[in-house]
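Our next item is chain A:
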Amino acid sequence: MNGTDSSARMRMLTEMVRIRRFEQRCVELYSATKIRGFMHLYIGEEAVATGALTPLTPEDAVVSTYREHGHALARGMPMAALMAEMFGKVTGCSRGRGGSMHLFDASRKFYGGNAIVGGGLPLAVGLALADSMRGRQAVTMCLFGDGAAAEGEFHETMNLAALWQLPVLFCCENNYYAMGTALERSHAETDLALRASSYGVRSWAVDGMDVQAVARATARAADMARTGSGPCFLEFRTYRFRAHSLYDPERYRDRAEVDRWKERDPIESLTRRMRDSGELSDEDLEKLEFGVESEIDRAVAEADSDEEEPVDDLERFVYADGK
Partner candidate 1 sequence: MTEGTLLEWLVGPGDAVRKGDAVAVVDTSKSAVEIECFDSGTIDRLLIEEGTTVAVGEPLAVIDAAATAPREPAHPRADSQAEPVAPSLEPAERPAPEPSPAPEPSAAAARALPQASPNVRKLAAQLGVDLRTVRGTGRRGFPTRKDVEQAAGRTAERTAHVEQREPERPSTTATSSGRRITPYARRLAAELGVDHDALPRDRVVRAADVRAVAADTGGEERPAEVPDDVRPEVAVPREPRTGAARTGMRAAIADAMARSKREIPHYYLATTVDVTETLEWLRRCNRDRPVDDRIVPAAVLLAAAAAAASTVSELNGHWLDGEFVPARSVDLGVAVSLRGGGLVVPVLPDAASRSVAEVMSWLRGAVQRARAGRMRSSDLGAASITVTNLGDLGVDVVYGVIHPPQVALVGFGAVRDRPYAVDGLLGARSTVQASLAADHRATDGATGARFLTALQHHLHRAKE
Partner candidate 2 sequence: MRTSYREALRAAIREALLADDRTFLMGEDVGRYGGCFAVSLGLLEEFGEQRVRDTPLSESAFVGAGIGAAMAGMRPIVEIMTVNFSLLALDQIMNNAATLRHMSGGQIGVPLVIRMTTGGGRQLAAQHSHSLEGWYAHIPGLRVVAPATVADARGMLPTALEDPDPVLLFEHGGLYGTEDDLAEDAGAVDIDRAAIRRDGSDLTLIAYGGTVRTALQAADVLAGQGIAAEVIDLRTLRPLDERAFLDSVGRTHRAVIVDEGWRSGSLAAEIAARIGERALYELDAPVQRVCTAEVPLPYAKHLEDAALPSPERVVDAALKTVT
């Protein structure tokens, strides 16, 4: 489960390629106006979603952010449901009411796509509180970005989770930019793991570009949380290769900085390592890419032909049906 054997590496490589190719297709579809609204790309950060979600069980819960295509796919959400959501169709994972930022799958305990920075953290504490009070062994993984560490909710939540010793894995995807504001321009203390530890939460900083390192660290933290040691904080240092969203002209960072991070592309790194050790042939890679492309083609074709929610149902799901 911690991603150190060959088959686990192959699975993680496949997952990262799925996430990246899915998003690359989404960019094309956005240009073709099939997808609208805000769309935040995860390209460059695939190792975090892939590695962090690997050790979770179906009983565990996940609370995510608005940059969550990767999280949803890694959690096992069918690509067709995700693509249909991007298309705003009734077959989408949120029936077209959520869009890119609000992907939900209750059956997989994937509690969304929260687009208020920091807004998901208290929910994770509540989900973990319920598990704790009911005596369940589950953990709740809460994913958020470095920007959330500046929100009051982050600090309230760290304190509360530690105070009540709840099984929460706080997974901070530190990509060094809160939209366009660099970490050092918004935080006096830029060591986020250090700050979390000040609340009495066990904290580690992890190389977020190395999927195996992410998987190992998460597995260890999950074990601790599951056995009643309280919350853990994992700071995954990573980088997004693309702009914040498709509206972002990227005036705030150097091309050279992006290029330096691209040298550490998590997919290329793992591919290289697996080739070098003889685990991966050109043929394997071709097969992998072909499989992913076919899955995406199918998802797009389905989403395109799916029905839209009837406008008569506009006011559904504000309250429970039948009320």
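Note that a residue touches a chain if its C-beta (ideal position, glycine included) is under 8 Å from a C-beta of that chain, and two chains touch if they have at least 3 such contacts; residues count from 1.
On how the list was made: all candidates are chains of the complex that A comes from, given by their letters.
Quick caveat, the model's predicted, so the values are computed rather than measured.
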| field | Touching candidate for chain A, same complex, options 1 or 2 | value | 2
| remark: Per the touch rule above, chain A residues touching candidate 2 in the complex are 61, 63, 92-98, 102, 104-106, 111-114, 116, 119, 121-131, 133-134, 140, 152-153, 156-157, 159-160, 163, 316-321, 323
